[in-house]
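With one protein chain removed, the remaining protein chains of the complex are shown where they sit.
Right, subunit A next:
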Amino acid sequence: MLSSEVKRELQAVVGPDDVRDDPESRLAYSYDATPMYQAMPDGVVFPESTEEVQAIMKIASRHRIPIVGRGSGSNLSAGTVPVGGGLVMVMTKMNRLIEIDQDNLTATFQPGLITKQLHEAVERIGLFYPPDPGSMHVSTLGGNIAECAGGLRGLKYGTTKDYVIGLEAVLPSGDILRTGGKLTKDVAGYDLTKLLVGSEGTLAIITEATVKLLPLPEDRRVMVAHFTDLYAAARTVSQIIAERIIPCTLEFLDQGTIRVIEDYAKIGLPADMAAILLIEQDGPTSVVERDIERIAEICRQAKAAHVQVAQSREEEVQLMSARRSALSALARLRPTTILEDATVPRAAIAPMVEQINRIKEKYGLQICTFGHAGDGNLHPTCMTDARDREEIERVEKAFEEIFDAAIRLGGTITGEHGVGLAKAPFLEWKVGKSGIEVMKGIKRAFDPDGLLNPGKMFSKETRRRVVIT
């Protein structure tokens, strides 16, 4: 609960309905999409303007109350779980699309705008905002920026950080920070725009953003290839890129995932396949045609058991249905679904999948792997039950080993979900001691009192690296 003084001050800023500290409200903002993490905030506040955010920050600073910025709470790193209590600042009321600038090809919006709504608005006028996280129907752009969300088109188009060019953010002091602008080139000082993208709400609260837009690709086509050999599938991924073709989407499903999807959706996937690749290319029609033909040829040369290029939009939907059903199929298997995002250089996909399979056998767990093969971003997904403490301990150990294996293969602990609370103990594995120290220095420069999203990214203790024998 908030002290009556703080509540009164907040109410004076946002009005009585937009400050809540009743048990139902606090509970409803005590979690996000990350399984097994929950902590009660003292209150919830819904600002409607940058000025309100400033005023709230000043009150919080004066009373030393932690602030957790939150959009739709769809992140998978426990990044918005208020472990330090305090205020959850929900940005969903600041959801205006301020401008689409067709001369500069930029869009400017408030952080609470739903990602899908930006897509629809720009696509209506033939423009394109490529980042497409799986949660885009529900996630807010502010959340995408805070977590540097990725998506299926990352291979060709990059992730959120490659599009954000200007930000307005409020510092814990209540001061406003403006970075970048509608500029393609800007090297004035440190790149604070890039620094804020992916900062997970630990440095400032983003109140406005400008992103660059591309022309909407003229055409696109989809194809699928089935492989009986995991290495053949992985080599195909490398071969496609080596042939200087960058598909917009290059997705991978392992045997475990294929079997679960087939059991669930009965769409005729062969259970004996070691892997399926789903490939999409977009661009001018002639280029798309040529690329898809060459990719199909590469797949055939790699001894794919089955190669199919969609001839119609219906066939596309049918080919993509395997990837689309993946989450539903896995999520229905057991009560708790833990979806991670260990990422490796794409040449290391096959050894990484083998490592994951070895680890799941070692711990006797059900882990299926699918993900964005083109950019090496895999989603080892564990089906378990949060109520089974003994099993959950095994799950934690298994994921520690998976992160360790990813780093050994030149990869990272998280490709697109962020560190948050869930992976804070592993951050040092990736960035090293000096990396942590520099990051903590940056944190102090922005947030000297440690009020913004405490407990996230930096853990009190770093887990010891696992020794794989």
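Quick note on the criterion: a contact is a pair of C-beta atoms (placed from the backbone, for glycine too) under 8 Å apart; a residue touches a chain by one contact, two chains touch by 3 or more; residues count from 1.
Here is the rule we go by: contacts and distances are computed from a predicted model.
K.L.:
Suppose you had to identify the omitted chain by its UniProt name; would it be "Phenylacetate-coenzyme A ligase", "Chemotaxis protein CheW", "General L-amino acid transport system substrate-binding protein" or "Glycolate oxidase iron-sulfur subunit"?
P.N.:
So the chain that does not appear here would be "Glycolate oxidase iron-sulfur subunit", according to UniProt.
K.L.:
Using the touch definition up top, pick the residue from A:5, A:22 or A:263 that touches the left-out chain.
P.N.:
Within the whole complex, the residue contacting the unshown chain is A:22.
K.L.:
Would you indicate which residue among A:77, A:110 or A:135 is in contact with the undisplayed chain?
P.N.:
In the full complex, the listed residue that touches the missing chain is A:135.
K.L.:
Looking beyond the chains shown, say which of A:327, A:347, A:407 or A:431 touches the absent one.
P.N.:
A:327
K.L.:
Among A:6, A:19 or A:114, which one touches the chain that has been omitted from the display?
P.N.:
Of these options, the touching residue for the absent chain is A:114.
K.L.:
If the missing chain were put back, which residues of subunit A would it touch?
P.N.:
22-25, 27-35, 46, 72-74, 90, 92-93, 114, 135, 137-139, 327-328, 331-332, 335-337, 385-387
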